[in-house]
Every structure is written in C-alpha cells, then in structure tokens.
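A single protein chain has been omitted; all remaining protein chains appear in their positions.
On to chain A.
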Amino acid sequence: MSGKHLPKEIAAAGQICRRCRAAEAFLVVRTEPLCRDCFIKYVHTKVIKRMESFRVRFSAVDQSRKLLLPVSFGVSSLTLLHVLDQHLSKQKERTGRTGFELQLLFVDTSSVERASPEPQLVSLLKGQFPDHSCTSVFLSSIFEDESTDSEADFREYLPAVAQADAQPPSAEQRLEHLMKSLPSATARSDVMSVLRTRLIAKIAEEKGCEGILWGDCTTRLAEKTLAETAKGRGFSLPWQVIDGDSPYGIAFNYPLRDLLKKELTAYADMANPPFSSLIHRSPGSGQLSVSSKHTTIDDLMKQYFESVEENYPSIVANVVRTTSKLQAPPSQRTDQFCRLCNMPVTNGKFGIHGWGGDQQDSTDALPELSGNGLCYGCARSLPQVTAL
C-alpha cells in the first residue's frame, strides 16, 4: 500500500501491468501499475466516457454538432484536444462520419499578461491538428462588438478611459486601462479569467456551437472550487464545476474531470503523435512569487492542490465530487445577473454590502450601494467601480 506514495516510475519498477498482464508497468495510476499502452487507454476511456452524449448514433447524418474547445496551450487543453482528435478519427474510420465537430479557439492575452503563449504556437497547432477549424482572438475583442445590450451596459460601468483626443478609446486601450485600474494581482487574474470565459462563451454562440469543452482536470476543478470560494464566488460554483447549462445560454462540459493533473502530465510526455512542443510552460509556474504582492489566490490554490494531489489524490477527487452535488437554484425569468461575470445574483444582492459580514453602514453610514450591478466576487475585484 505504501507504494503509491513513491514517485510513480520507481513504484512501478519491476511490476507487470495489472490490466494486460503482459507488458512491464510504466507507472502506478491510483495504486494500479500500468504499462504505457494501458495507461493511454485509461486516459482515453476516462475522457470518452464523459462524451457519451456526443456519440455518432446521436448525431443526424446531415448536420453535425459543433463543440468549442478553448486551447490555452497548457497540458490539459492540449491533452483533451489530442484525445478527442484521435477519437474523432476512429469514429470516422469506423462509421464514415463523426458524432461532433471541434472548433478550436485561442484567446490571446499577450497585451495584458506577461507570460502568455507565443502567437506562433497557433500556427503550429493548426499544422498538427488540421482537421479542426482554429480561431485566434484578442481578449480585448470583448470590447469591440456593440451588438448586444448586456455587453453594452457592462462596459458602461468600467472605468472611463481618459481621452486626450476626441477619438473613442480602442478596445485594446479599454482592456489595458481596466487591467491597470485593478488593485491587486488577484483581482487582475480574476477579472481576466472572467472576461476570457465571457468571450469564449460569446464566440461559441456566434459559431453555432452547442457546448464548450473545458480542459479542467480533477485537480484544476478542486483548485477552482477553493479559489472561487476564497474570492467570494461560492454562489457561482455550480456553473463552474458541474456539466450542464451555463448562465451564458450554452452548455459547459468538463470531459477531463476524472483525470488528475499528474496523469495528464504523464500522458503529454508519452502521447503519440507527440504534442509536447505545443505546450506553453509559463516561466516560474509552480513556484510562488516571494512577494505576496504578486501572488494570486489562484496561484495559492494551485500550489496547495499540487501538494495534496501528491499524497492524497482521492481527497482531490472527493472535493470535486462533493462540489458537483451543489444545486443551482432553478433559473427564473426574474433572475438578475452580474454585469461582469454574468452569474445569477440571488435576490439582487449585488456588491459587497448589505449582508451580515458587511458592517460598513454602522461606522460610515454609506448610502445605499448596489455594487453597480456587480456580484460579490466581481465587486471585490473592482472596488473602484462599486465606489463610483
């Protein structure tokens, strides 16, 4: 039993694969020594099992179902793409058609993020996965399109850009200005991921996709559960961790939910054809910044669960299993939504005021604040907006 706490390769040494009982085990997966082939099969099975509703037999011959797969060039989203790409080829081989069609999307955050993936990775990606259409968009494009109402009124509450000339600020300027106005590294990473999700959902809709396939693995979902809780976004967890309809009107799916981060890393190392050249490894990832000024809540949780996963992988899985039991309140026509993250805010309780933990009114007699239509979590990250 103690074997599972050792590094995998050592623990597997000299053992026979428990599944095929022929090849030599290469690594130990949740107490089971497996050979390379059986491990690859294990990863594929875990993913395909979550994709059962997209089998060939459920798709009409004349129309294909489109799913959006956002690629961040991290190990997880690339693994998901790799597995599904092979899955689709097999479907095609067997039946002459596929159960669904993948649309790849990369969101370029280079204008506001230092360690973002290099743009040439996108052309490499297209080269390696030519069967799927691939789009790259700038994060700032969330500010470009003026079409929808909700979009317009969320922008109106963002800090105004000082205008030197009569020209309205460009989308890039608006994004840059917004990011600069945020009070902390945590707020920047929080708002960036909110904008990213929002943009991805919008593009998925524009492209006629019926769902989004997120690359979050078990470990990432557990991280997200605790990080969102710590950011005051506990109320939105059902839509961030559970498969199903999202408040964006499009289904969210997490096909990697049954795989641990270390399993994906092992897969990326041995996958065939290899894709490790596509992986973007941000400098210093996995290490916390010495100064708490640059550390984010997401960083902390990432580091925390990497260590928990090492010795207690089942506890990580149990966190996700538990969180997945939370029930979103039934959606109602009277629901009000956060202007930034678009999550439903119960009873219109916007902003950080007006609950038990808010004791401001006793000291400062603040006027009634509604948080300017921002939910608790967004209001925490954008204090200057709520103070307008």
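Quick note on the criterion: a residue touches a chain if its C-beta (ideal position, glycine included) is under 8 Å from a C-beta of that chain, and two chains touch if they have at least 3 such contacts; residues count from 1.
One rule holds in what follows: contacts and distances are computed from a predicted model.
Name of the non-displayed chain as stated in its UniProt record, restricted to "Prefoldin subunit 5", "Cytoplasmic tRNA 2-thiolation protein 1", "Interleukin-6" or "G patch domain-containing protein TGH": "Cytoplasmic tRNA 2-thiolation protein 1". Within the complete assembly, A:Ser184 is the residue of A:Ser184, A:Thr265 or A:Gln336 that touches the hidden chain. Only one residue from A:Gln63, A:Gln120, A:Ser277 or A:Gln359 touches the chain missing from this view: A:Gln359.
Interface note: of A:Phe39, A:Phe138 or A:Tyr376, the residue touching the hidden chain in the full complex is A:Tyr376. In the full complex, chain A contacts the hidden chain through residues 1, 4, 30-31, 184, 186, 225-226, 228-235, 237-238, 292, 295-297, 300, 304, 308, 311-315, 317-319, 321-323, 325-329, 346-347, 355-357, 359, 361-363, 376-377, 380.
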